[in-house]
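Notes follow once the structure below has been shown.
Of the protein chains in this complex, all but one are displayed in their positions.
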Amino acid sequence: MGMKKKLSAKANFFLTVIFVIFVIFLLHLANVYMNAYQLKILNLMAIYGIMAVSLNLINGITGIFSLGHAGFILVGAYTAALLTLTPEQKEISFIIEPIIPFLKNLHTNFFFATLAGGVLAAFAAFLVGWPVLRLAGDYLAIASLGFAEVIRILALNLRSVTNGALGLKGIPEYTNTWWAWGWLFVTVLFIGSLVNSSYGRALKAIREDRIAAEEMGINVFKHQLLSFVIGGFFAGISGSLYAHWLTTIDPRITTLGPMLTFYVLIMIVLGGLGSITGSILGAMIFAILFEWFRRFEEPFTFFGIEVPGIKGMRILIISVIFILVMIFWQRGLMGRTELTWNNLYRWIFARRGGEKS
Amino acid sequence: MKELLILDHVTMRFGGLVAVDDFVNTIYEGELAGLIGPNGAGKTTVFNVITGIYYPTSGRIIFDGIDITPLKPHQITHLGIARTFQNIRLFQDMTVLENVLISQHHVLSNPDADRILKKHGKDPKRDGNFWFWRAVLKLGYVDKEKQMKEEAMELLEKVGLIDVMNEKASALPYGEQRKLEIARALATHPKLLLLDEPAAGMNPKETEDLMEFIKRIRDEFKITVFLIEHDMKVVMGICERIIVMDYGKIIAEGTPEEIQSNPKVIEAYLGREWEYV
Partner (left out) sequence: MTATLVLQNIFNGIMLGGLYALIAVGYTMVYGILRLINFAHGDIMMMGIYFAFYAVALLSLPIWLAFIVAILGSALLGFLIDRVAYKPLRNAPRISALITAIGMSFFLESFAVVVFGANYKSFLKVFGEHKEILRKYILIGNARLPVLTILVISITALSLLFLFWIVYKTKIGMAMRAISSDIPTTALMGVNVDMVIGFTFALGSALAAISGIMWAMRYPNFFPYTGFMPGLKAFIAAVFGGIGSIPGAVLGGFLLGMIEILTVSLVPQVMEYKDAFAFVILIIVLLVKPSGLMGQKMIEKV
């Protein structure tokens, strides 16, 4: 029974570096060989990944049932877009009410715009979290949804800031593979490192039993707020990337509203609530499926029968899948565990000799 | 003997119900004291008030010279009071080791509690600042984590749980879970340990082991123990001083011999459905 149960830290590090290089290589190949459409989906996977990992930190790891994620994504999207659009573009777009001069003249590059989106979203998360985190599970969910809706309604009506229902068009398509996957890498690194520390344990303890956690010396409110704000920050980052991927944003329910939160929720449930790698997998699967389901909205053949496409079919199928997953497969792909080298190693090698893994 | 915990006319009212009625007592440093009484007498409520879960309707709680009445539970833990629960509240989905590691987190966090300590001329318990950033960026954190793990494993060894350290808490048998809860509380480095019915649900052998265990940790870790129990064997066996509660009030106090022959105590218990082990 001298079988090693765990890989050394060195081996872990080595494998991870190899993996990252491998991924970079794959992304490079993708950029060379994929067509524009496929590339866009690939980038969307990364954007969804950031949304999923950030929501998972709040919902899955800390156990806060927040439904307000779309609100933070929206803040990030608008902040970044308003910063990357040139003053001339803004002047032309704001036809109902002119944009306030301060905002018109703000202009910066994509990186700082994205960063600003994250910071402002984090600030919004702080403002929202402060009252909302005092509430219990169900109420917290509704309150967070309410706040996200307030943010959306504000975006809809503060025409001199957001251009109201018209939204922002002509946003430069800065989001490419490297920005999207680069930011995903940063997100995973940051949140992964956080979870893999005493703070991560504290957050999980809060998820398990708030009162016991408090009694063991953890300032539950402060840690919940911390989780909320970090999740909000990366939601804002994803918002910026999303805006520069869509090239137009508006405060509709489907674009940056509760529907988006629902999509992200599906991703993390599918991947496994509480698992970072699960969230990424869930995001990627969702991106592919959702895109693939588009075919049902055009006429298609089903075993030789011509079926007329119906608009909105995608969401219907996704909802059904979601409900089925909730009923039959609650733990999702990864459950609460991560896809680590150790786990892979154990899974591959520990099957021998009936050893307990 | 040094006064460690002073309960100064503590009353806890829930609407019309008076759960704790003018509770006055002092716990002395190093003692092993017990709190007994029929079901519903208000014992756990006293613990909940001490640890800050409830804010008392009136009265004060003074711990080690600091008025902890307005403080929150996490601050009180940081100041040196730890507890276990009547119904085990372990972090079930986490391993034994992780459960104990959690208790060390407060040393990284809680600047507010440290400020209180400093204000009263005591040493802060925190080990420096900016631990959040250090933890995420892994700057000077790896050593800290190693140190925490070593301390945790040392503690687990002392309490005899080192062999199961990577098992999920939910996988442990009942007796070991109770032990783990006590270990987890110990890992916060308390001065005062509150045990809420530690022997509940245990068979006689487990109870014997527990009694030895509690005495040992009091001596070895140099802490003060205040426990609630229904099991008279435990109470009379290890407690040096016993407080008896009924209907929220203290009705008697003294050594085991004094309590056993106290007519008021006997009366309180005879009128109830109460098990005498």
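The letters A and B name the chains in turn, as written, and every chain counts its residues from 1.
Note that a residue touches a chain if its C-beta (ideal position, glycine included) is under 8 Å from a C-beta of that chain, and two chains touch if they have at least 3 such contacts.
The structure displayed is predicted, hence computed values, not measured ones.
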{"item": "Which of A:F19, A:Y139, A:F300 or A:W347 contacts the chain that the document leaves out", "value": "A:Y139"}
{"item": "Sole contact to the chain not displayed, among A:T16, A:N157, A:T248 or A:T337", "value": "A:N157"}
{"item": "Selected residue (touches chain absent from view) among A:I50, A:I218, A:V269 or A:L333", "value": "A:V269"}
{"item": "Positions on chain A contacted by the hidden chain, ascending", "value": "63, 65, 67, 131-132, 134-139, 141-143, 145-147, 149-150, 153-154, 156-157, 211, 253, 258-259, 262, 265-266, 269, 310-313, 315-316, 318-320, 322-323, 326-328, 330"}
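Keep in mind that, in the parts below, only the chains that are shown with their structure count from here on.
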{"item": "CA centroid of chain A to CA centroid of chain B, Å", "value": "41"}
{"item": "Chain B-touching residues of chain A, taken from the complex the two chains share", "value": "190, 193-194, 197-199, 201-202, 204-205, 208-209, 211-220, 222-223, 226, 336"}
{"item": "Interfacial residue positions of chain B with respect to chain A in the complex", "value": "51, 53, 72-75, 77-78, 82-83, 85, 89-94, 98, 101-106, 108-110, 112, 131-132, 135-138, 141, 145, 148, 184-185, 188"}
